[in-house]
Every structure is written in C-alpha cells, then in structure tokens.
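Dumping the structure here so I can ask a few things about it.
Left out: one protein chain. Kept in place: all the others.
A, B and C label the chains in the order they appear, each numbered from 1.
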Amino acid sequence: MELLVQTMVNGIIQSGFYALAAVGLVLIFGVMKVVNFAHGELTMVGAYSVWFLHAQNDMPFLLTVVTAVVLVAMIGLLMERFLFRPMTDSPLGGLICSIGVLFVLQVAATLVGGEGPSKQVPPPYEGTLVLFDMLRIPYQRLFSFAVAATTLGLLWYFLTRMRIGWALRAVAQDREAASLQGINSNRMSMIAMGVGAAMAGLAGALMAPLTNINPHMGHNVIITAFIVTIVGGVGSLPGAVIASVLYALFHTFVTTYFSGTIATISGLVIMVLILIVRPSGILGKRVTE
Amino acid sequence: MLAKHRTLMTIVLILAGLLILPHYLKYHQQDFLIFLVVNVLVVASYRLVTLTGEWSLIHAVMMGIGAYTSGMLTKFLDFSFWISLPLAGVVAGLTAALLSFPLFRTTQFYFLIGSFAAGEAIRLSWIHFIRPFGGTSGISALPSPELLGIDFLEPIPYFYLTLAIVTACLVILYRIEKSRIGLTLHAVHWQAPLAESVGINTWNYRTLAFTTGSMFVGIAGALKVHYIGTVTPNQYGIGFMVFILIWLIVGGYKTFYGAILGVIILSILDEMFRELEVIRPAVYGAVLILFILYLPDGLESLPQKIASRIKGASPKGSHS
Amino acid sequence: MTNRTIDNNRRKFLKQAGAGMAAVAGAGMVPLRSYADDTLVVGMNIPMTGDYAPWGLPGLYDCEIIANNINAAGGVEIGGKSYQIRVAAYDHAYDTEKALQGFKKLVLEDDAKMVMMLGGSTVASVLPWATRKKVLTTTLLPSDITPDSDYLFATCESHPLYNVTGVVWLAQNYPEAKKAVIVTNNDAEYGLQSAATYKAAFEVAGIEVVDVNLHGFDVTDFAPIVSSVLAKNPDIFCMATSFYVTPLMEQLYHQGFDGKIISCTLDYYEEIIAKTSEEFVNGTIYQFPDFDDPMLNNEGIHFPDPGGFDAAFRKDHPNDWSAVAWEYPAILLNWIENAQRVGSGESEDVAKYLRNNSQNFVFGGGDWWGSQLWGLDHALVGRWPVVVIENGKARIQEYGDLSAWLADHTEVLVRHMKELGLRTV
Partner (left out) sequence: MSMLQVKNVSKQFGGLAALDNVNFSVEKEHIHGLIGPNGAGKSTMFKIISGFSSPTAGSIIFNDSSITGLKSSRIAEAGIIRTFQQTTLFHEMTVFENVLIGTHNSSRTNILSALIGSDRKRQQSAKNHAMEAIRFMGLEDRMHQIASELPLGSKRALVIAVALSAKPRLLLLDEPFAGMNPEETNTMMALTEKVRQSGITIILVEHDMKAVMGLCDRLTVLNFGKVLAQGTPKEVRNNPEVINAYLGGGKST
C-alpha cells in the first residue's frame, strides 16, 4: 500500500518533466512540421545553464532558471530563423538540421563543463515533506512539479484564451488557410519555436538539481518525448499532457515492480502499436482524406 | 557506348587501386580501410531503403541484427562463417519484412519515429536479455572465417574478403536500382497515388526496398563483427544511425555514387581530424547543416554546380 | 575552476587543430615514425571522450605526472641502460572498432611496449590480436581474462572482487544488520559482476539479500527504484553500480533511509554531501581511498609517496579525482618495476616474468588468481582497503584480506556469477 501510493506520487511528479518536454516538441511539430531531434539537447542546455550559473558561479537559483529559459528560447529562435525557415519546403531538411544542432550543443556542453563525470547541482530547497508518516516528497521535487504544472496551465490559457494562441493553432491546422486570413505564419513559427524551446529549457533547469547532468542526457528525454507525442497524438497539446501523465505513471509503475529497461521497451512497443492501431494518437484527430 | 566503356574502365581502375592500396598503408589504416568498405555497403543499402522516399531510423539496428545473428550462430552453434554470413542477411531481411506490417501502415514522420522506436526496442532487448545477447558487453571472441588456411585475423586477407563480398553486393544493389524494380521504387517515391493508379502496389514495393536494404546491411554487420570479434549493442545505436544519415546526405542521396562518395570522404576526414577529440561531433554537425542548407544534393552535385557557376549558366536538369 | 576548464580546452583545441592540419598535410603513406632508442613508450588505449571518459582521462593525467617525474629525475634504468618514459594515448571513446584500430596504432606506430586499457568490450575486441602479437596488455577489469588471454593481466584493480572486504568489515562491525538489497545497472562488465560478488559476500557473511534491482542505462528517475527496494525494509543498501551513485544516494536521503550504505565507489562524494548532508553520507562504506589518507603510509603499501601524488594531481585537476585516478599509474609503476627486474621492456619478456613471479600488490600482498573463475591466474589480488566516510572525508578503516576470502569461498562466488549469466570457466 505504502509503496503503491509512493509510486503514484513518484509517477505524477515525473509527469511534469515529461509534459514540459513533450508539449514543446508537439508545439514545434504542429506549427512548423519539423521534428526537432535536438529537443533533448535543449533540455540539456537548460540543465547545464543551471549547473554553470548556480552551482559554479553562485547565481541565485530562481534567477538561473529564468536565465536558462531565456537562453534556450534564444537558441530556439536562432534555429527557427536560420535553419528551419530556409528548410520550410523540405520536411526532412529541418530534421537533419536539428540533428546537426544536437551535435553542436553536445560539444558546446562538453567544452563548458569539460570531459568528466556527470555534473551535480545541490538542491536549493532542502528537506522532505512527510505526509501521513509514509509519503515522502522532497521539497525540490514538489517545487519543480508546481512550476511545471503552473507553466502548463499558463500555456493552456495562452493557447485557448488569447488571440495569438488562437492564431498559433490556426497555423498548426492549416498553414495556407491561416495565411489567407492574414496570419503571419513565419511569426507564428518563431513564437512556437521560442515557446517550445523555452519549455524544454525550463524542463532541463528544473531537472538540474535532481539528475545527473551530462552532454548526453538529452537522449532519454527525446525518447520519452517521442513516445509521449505519438501516444498523445502528434498534433494534440492536451493529448501530450495526458499522455505524459499516463506514460509517467506507467513507466514508474513498471520500473518499481519490474525493471526500468522493461518499462522503456514496453513504452516503445506500445508506441509502435499505437502507430498501427491509431496513428493519430489517443487525442489526435483522425487523418482525413 | 563510349561513356559506358569509360565508366567500366573507371570501376576497374578503382578496384585495381583498392587491391594494391592496403600494401602501402599502415597497419591500423588497413583496419580503417576494412571498416570503410563495410560502411560503403551500409550506406548503399540504406539508399535502397530511401528510394521509396521513406527514411527509416532502424538501419543501424538492422546491421546489428545481422551482426548478432552471425555472431551467435558461429559462437554458440558452431556454424561456419560462410553459412552464417548469408543467414545474417536473411534474418535481418525477415525482421524487416515482419516490421513492415506495422511500420508501413504509416509514412513519413510517423514511419521515421515508428522505425526509431522499433529499433530502440530491439536494441534495448539486447541490453536487457543478458542470456543470450550478453547485455551491454555483448558477445566476444567470435571466430574468424576459415578458408584454405588463410589467416583472416590479418587485415589484408580480411580486406580482400570484405572487398569481394561488398563489391558483389554493390553490383546487385546497382542492378536492382537500374532495373524495372528501381524505376518502380522511384515512382513510388515521387507520386505514390499515380503509381497506385497504374497498378503498382506501393506497400509491396516499400516493403521490398526495406527488406532488401536490411538484408544487405545485415551482411555488412556480419562482415564487421567477424573482424572485430566482438558485437555490442552500443555499436548500433542512434549515434551510428546518424552517421549513416550524414554520409548519405553529404554525399548526395540522389545517385548511387553520391552515398558512397559521402562515406569515403567523411570517413577519411574524420580519421584525419581525430586530434580534434571532443570537437569532432560538432564539426560533423556543422558540416551536416551546411550541406543541407547550401548543397542539398550533396557532394556528388558539386562538380556540376561549380561547372555551371563557371559557365554562368544554370545547371541543366538531368536525371539518373 | 570552470573558466580554467574552458581555457584549457580551448588551448587544447587550438593545439590539436594545428596537429590535425599537420596530419592532413602529411597524410598518406607515411613510413613508421621511429623514436630515439632511449625512450620506452607505454600505450593507453582508453576512453577520453564520451560517457566513459571519467574512467580514462584521469588515468592519462596521472600517468603523465608519473612519467614527467621519472623523466625529470633522469629516467629509469632497465637492463643497464637509462630510458625516458613516454605515454602515448589513443581515445577509443569506448567503441570496439576504434579500440582495435587504436591498439594497433599504439603498438605498430608508437611502438608501445605495453598497452593499458579500461576493460570490457573494448578489451575483448583487441584480445585476439594482442594475444597473437604477444602484446602485453592490462585491464582494470579482471573479468576480461579468458583461458587464452596469455598477454592480458589485471595488475591493479581487482574489480569486482574487492567488494567482499567491505562486506566482511560491515558484518564484523554491524552484526545487527541482517537484510540487504542490491541495486545496479544491468551490464555484464561492471554492474552484474559487482552484484554477483556482493551476493556471494553477503551469503558468506550470513546476510540475507532480500531484493536485487537491476536497472538499465536509460533510467533518469531513481525515485521508483529506491522506493521499490526500500519497501523490503532492508538494513543494508548496497550499490553495485558506479554510474548512478549520486542520484541513488540522493533518493535514499530523501526517502529517509537510515540503514547502512555500502558501495563499490563513492566518486565525487563532496558533491553527494552537497546534495544531501554530511550526516547522511557519514558511515558509507566503499572501496576506493583518497590518496591523502594517512593509512596509505602504512607498511606494506606499494605506492611511492601517495600523499605527494595526491597533491600533484589535485593541483592540476582539482575536480577530476576518480576511482581510477591512481590505478593506471599503479599499473605503470608495476610494469616499470617488472621491466627493471627482467632487464627488458619488451612485451614478451615482461609478460613471461609476470606469469612466473609473484608481485607486490599496491595495497600489500600479491597473489595471481583467476583460473577458477576465468581460466587463467592473471589477476593480481592482495589486500584491499575498506573506506568509510568520517566527518565528510574518506578514511581507510582497514585492509581486508582478499586473498584469504577467495581461498575459502571461491565456489560461492562462481555460483553467483553463473546465476547472473556471467562468463565463467
């Protein structure tokens, strides 16, 4: 019982990171039709920024989180402007550019941090919340989850209640129709990439005190984000959030009761099965003819 | 006719050069040459898969399937290399044929991601199921081929073996592309609905390309591991897959030669710039970006581009 | 420190870029370079980039320190002649293909008389060639030894055998701890070898292993793993891993574990203390001493001036000390010692001498062992330290007698190795 509840909590907290990373990927793919393979590396840059500024140079933690988000968003904007935009007509082109960026960012991280062991960031919020004498949640994790959830809520508000969010969704649905209505689709791409990258950066920054930071940490992030994206439906942001929660719970439970590798393998197999049965994902629209 | 003769002459000259070359190389460069020749087959077989316009991310894992198949057959069941080599191709091909059922229900982005997921699931299984796959350390002490008492642990005999097998495979791949089947694959790529309308079963042809390409890369996998003597799951991860992509794109995926050119030039550059150490991947990344932005048809299109620049005329469209 | 790292890297990069250009210019059919015949070259075929770099790079720094010291002091005398020592390194980034190429380059072009490697699949890939060409090779993983590996020796690290000394000490000092859980990454080179050894050691010590959790390298969140094993209410939490010690310790801290913690390594424990608390980390038992430890000045320790070595290393590389940091130099020193005894630096001569003579192990003792497990007595075992964190600092408690344990309990060890699917003879 105790283990069950603890596992539940572990899973839900983990879902916050999954959702932040996946939502960015979905947003970028939805609006620009580019698979951003460097998305995991954007997360990594977020984590590295916190390590460099906070752990190495004593900048206050919250300030470094903000800086990391801004920095990663800038990288995203540069990628959009100089790589993805010239590649608009070639869907594979954007993907390949992002693979190039992936390498460059990994090397940049290695140069900043040096070859060596994984970097560690001491958690700024110490202590553990103990509930009912059995549930234990470190404050750092609680904080990260709260920030992630709030950010997702703000994003939802932005996309559904604000005009610019509406325009973003219009471009995601039909680029041509949207530009006929006077929506500047290049501008929308920049916003999507900026917001998507910022969320990846935030995920990384929040993860920093909780994980091993190294130049290759993006690999696991992108696998997870892919699974979540496909399961949730490629075009669907609510789908990505729901899939994040489901997948995080699934992965956490399988890890707890079986093994972590089995959890990842079965996640991948489920993803392939969903591609077969319902390529549009659990919440995506069926592809019409 | 003259052009054909000239091509033939060029190929004969290249082969002759390759026959002499290892004798003038340093020992570790001979190894490098063996791996390079194997990688030529890897990228040429990948090109066959991409002919239908579907870019898979499972090719590296298919190579691993060939490597594991041959490694396990020779090591655990005492198969001869000469039997396990073709079987490596068969098993990789069969795996691809099986995976076609789920994967080709999708196309493009979905296929790309689906193939990536399927590949990672296979690769993680090698890591997870220590019996029989040996986990992360894989399977080592694989036997060398045996034939007429030739010592295939030495690089030069193994190089000749590799060269012979890879050349044979390349001839087959080339003939497939130039045949009716190759034409049909192109048709499936450029206009799938039109191809369907004249009776081409596009699913069949996508599967055919995927299966055949995987078969040849399975053979490449077997060739490589029986020289290294060790097969590990990390040799066939997304990292190697990305290299395959880079070779193809930088070389030029539109022609048969482009891909081969890509792997040769990039591998040689890579070996020369070993000293760059940590910077190396970034150089690769930058090269990849620059090519896709400024030379999307790859190195293979460079001479033509330069020529047209000099003449000041726009390049005349041509098609192979 | 960070600024310096960047600076260093940039300088290194510029230097290397220059070297790269030179290589391009001079590429093609260059004849073998030959070195002055008063230089002995020692090869290091190790990971210097990528995930495994922490277990290669510090070793290179060290060996350079050692070689520089030797050369500055006029070199070593072998067979009546004085030689300079040169360390030639090749980065294989833990890739089997590159490892094979690098090995041949070190031997044939750099004329390395001995090649040091980390171990695992990279050693397996060079082994057939090294054996045939009779190249003396060393590994940090004795489990690389096979019945035919005539030229492969593990002269320093007794991974994973030394784990038993920690368990023996734990059982003696905390007899009330009776239930243990083991967590490790599920690879056959590091994690599983350790897990099998711990299982054997716990069995011998009468401690029950209530759960073994083998996880993959794809884990990012260790909370579920720790929750899962702590649900078994263990007295002892055992980490047979080296890769994930920090996040595991962190989770143990947050999930309120108050039993004994025992681990193979506790690299960068200052960082762990920063992420948890000194109080929590104190009492953790593991196997790798800091070299400023006063106990290293005890009699029987076969390492010259450990304290000075430690200071020299930390001066140049303040944050890079890891379990392997002293091991490559120990191997290098052992090799020099043997070469001096034989009076020759040639691979075959030294290997032959190693095979037939007992050795001084770095922590004392020194018997060749391994045939019962791997088929050849090519692993040097002796005493091995038990290290415990005291007041935030690693301190050796005692030197456990590994040879004695192995003499009595090898069958138990072999059985557990077999159970986990590992290679045994």
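Methods note: a residue touches a chain if its C-beta (ideal position, glycine included) is under 8 Å from a C-beta of that chain, and two chains touch if they have at least 3 such contacts.
Not measured: the values here are computed from a predicted model.
Enquirer: Just one of B:195, B:222, B:246 or B:279 touches the chain that is missing; which is it?
Expert: Selected residue, touching the omitted chain: B:195.
Enquirer: Kindly state which of the options B:25, B:187, B:282 or B:299 is in contact with the chain not pictured.
Expert: Checking each option in B:25, B:187, B:282 or B:299, the one touching the absent chain turns out to be B:187.
Enquirer: Thinking of the whole complex, not just what is shown, which of B:6, B:175 or B:305 touches the missing chain?
Expert: Among B:6, B:175 or B:305, only B:175 touches the chain that is not shown.
Enquirer: Counting contacts across the full complex, list the positions on chain B that touch the omitted chain.
Expert: On the chain B side, contact with the omitted chain comes from 172, 175-176, 179-181, 183-184, 186-187, 190-191, 193-202, 208, 212, 317, 319.
Definition applied: only the chains that are shown with their structure count from here on.
Enquirer: Can you compute the centre-to-centre distance for chain A and chain B, using the mean CA position of each chain? Integer Å is fine.
Expert: Chain centroid spacing, chain A to chain B, equals 32 Å.
Enquirer: Counting only residues that touch at least two other chains, what does the list for chain C look like?
Expert: As it turns out, chain C has residues touching two or more other chains at 9, 13, 48-49, 186, 216, 218.
Enquirer: Chain B: which residues touch two or more other chains?
Expert: Residues 124, 127-128, 278-279.
Enquirer: Any idea which chain B residues touch chain C in the complex?
Expert: 24-28, 31-32, 35, 124, 127-128, 130-131, 134-138, 140-141, 144, 153, 224, 228-230, 232, 234-235, 272-279
Enquirer: Can you list the chain A residues touching chain C in their complex?
Expert: Against chain C, the touching part of chain A is residues 2-3, 6-7, 10-11, 13-14, 52, 56-57, 110-118, 120-123, 128, 130, 136, 138, 141, 209-212, 214, 216-217, 220-221, 223-224, 252-253, 255-257, 259-261, 264.
Enquirer: Over in the complex, which chain C residues touch chain A? Could you list them?
Expert: 1-2, 5-6, 8-10, 13, 48-51, 53-54, 57, 186, 213-216, 218-221, 223-225, 227-228, 231, 244, 246-247, 250, 254-256, 267-268, 271-272, 274-275, 319-320, 322
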